[in-house]
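And now, chain A:
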Amino acid sequence: MSDADDTEIPETEGELDAEPESRDSPAEEAAKTTPKSLPLRVNNLRKEFGGITAVDGATFSVEEGSLTGLIGPNGAGKSTTFNCITGVHEPTSGSVHFRDEEITGESPHRIAQRGLVRTFQIARELEEMTVLENMMLAPGGQSGESATRSVLPGLRSGVVAEEESVRERAWETLEFFEIDHLAQELAGNLSGGQRKLLELARALMTDPDVMLLDEPFAGVNPTLEEKLLDRIHELRESEGLTFLLVEHDMDLIMENCEHVIVMHQGRVLDEGPPEQITQNEEVIEAYLGGTV
Partner candidate 1 sequence: MTGASADARLPDDEAGLLSVRSLDAGYGDLQVLSGVDLDVRDGEYVTIVGPNGAGKSTVMKSVFGLTDYMDGTITFGDTAIHGWNPEDIIHEGLGYVPQNENVFAGLSVRENLEMGAYILDDVPEERLRDVFDRFPILEERQEQTAGSLSGGQQQMLAMGRALMLDPDLLMLDEPSAGLAPDLVADMFDRIDRINDDGTSILMVEQNAKEALRRCDRGYVLVQGENRYMDDGDTLLDDEEVRQDFLGG
Partner candidate 2 sequence: SSNGGGDDGTTTSSGGTTTSSSARTLKQGVLLPTTGGLADLGVPINNGAILPRILLEGETDFTLDFSEQDTQTDANAAQSAAQTLRNSGYPAVTGAASSEVTIAVANNVFIPSGMVGCSPASTSPAITDLEDSGLIYRTPPTDALQGEVLAQVAMERLDASTAATMYVNNSYGQLLSQSFATAFQNAGGEMLQQVSFQKAQSSYTSRLSQALSDDPGVVIVIGYPESGKQLFRDFYTDFDSDVPILVTDGLRSASLPSDVGNDMSNVTGTAPLAAGPGTEYFTEQFQSEFGNEPGVFTSQAFDATAVCLLANAAAGENSGAAIAQEMQAVANPGGEEVLPSTLAEGLDMAASGTEIQYKGASSAVDFDENGDLKAATYEYFGFESGGGIRTIDEIQFTA
């Protein structure tokens, strides 16, 4: 079978699946031409670096409210795909749609503001800022980000009120991630794992719609990892968040993702429910080896 077939089918399937869900709000549905159920669609994405093709025509989409796994051997192009989606790299060709709008080549901050937020495979902390400051930075649309507002006497009280609520949320989130004892610590002094936690917590502070997580659990203690996963599921249920997760831990993928996309050499090799994926000979050969 060809790649094209492979990738076309799930997309239509996804659309079909989504139909019933979006029916419970007819007004909304009328307003949108495409069902809202595929918040993120990547079409024929290519990215070349010099002579190397890191992503080679990847096409896939992510369902609303899902926890979708993105797996593939090292160097398959997963991180690069993330970078292209989030504007860190400009794709060589292809398109990315978020909530039916094309966002290909938009700047990273615009994309993040739309609610499509990512974490980095290697955590990027604001090292000379405290953990709490890191957290409070994240929420979007803070009126105090306007210099005039935070300076002018009349307008500042509004900023202060807003800050108080942001601070409260930051504390809550830190508590959940069990790094509240580090709130006053400079982020630069955190250990590798602690940084990962902070990165995830901070991304959540932006109130994202869809989150792209690049190996968020690498280096995280298993006990904590389980907690985090619980939280992710919780967020999906309570706030309808959508997750696209790059992860190498197949057990984790099998247990938690309802949908998995397998990348290999820059293409989507297969996608479907985990059980189906693990049956695919090609996938086994390219990625899983004999281990699963």
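The candidate set was assembled so that all candidates are chains of the complex that A comes from, given by their letters.
Assume a contact is a pair of C-beta atoms (placed from the backbone, for glycine too) under 8 Å apart; a residue touches a chain by one contact, two chains touch by 3 or more; residues count from 1.
Note that this is a predicted model, so its numbers are computed, not measured.
Touch with chain A in this complex holds for only one of 1 or 2, which is 1.
The touching residues of chain A, counted against candidate 1 in their complex, run 49, 52, 71-76, 78-79, 121-122, 189-194, 196-197, 215, 218-226, 248-250, 287-292.
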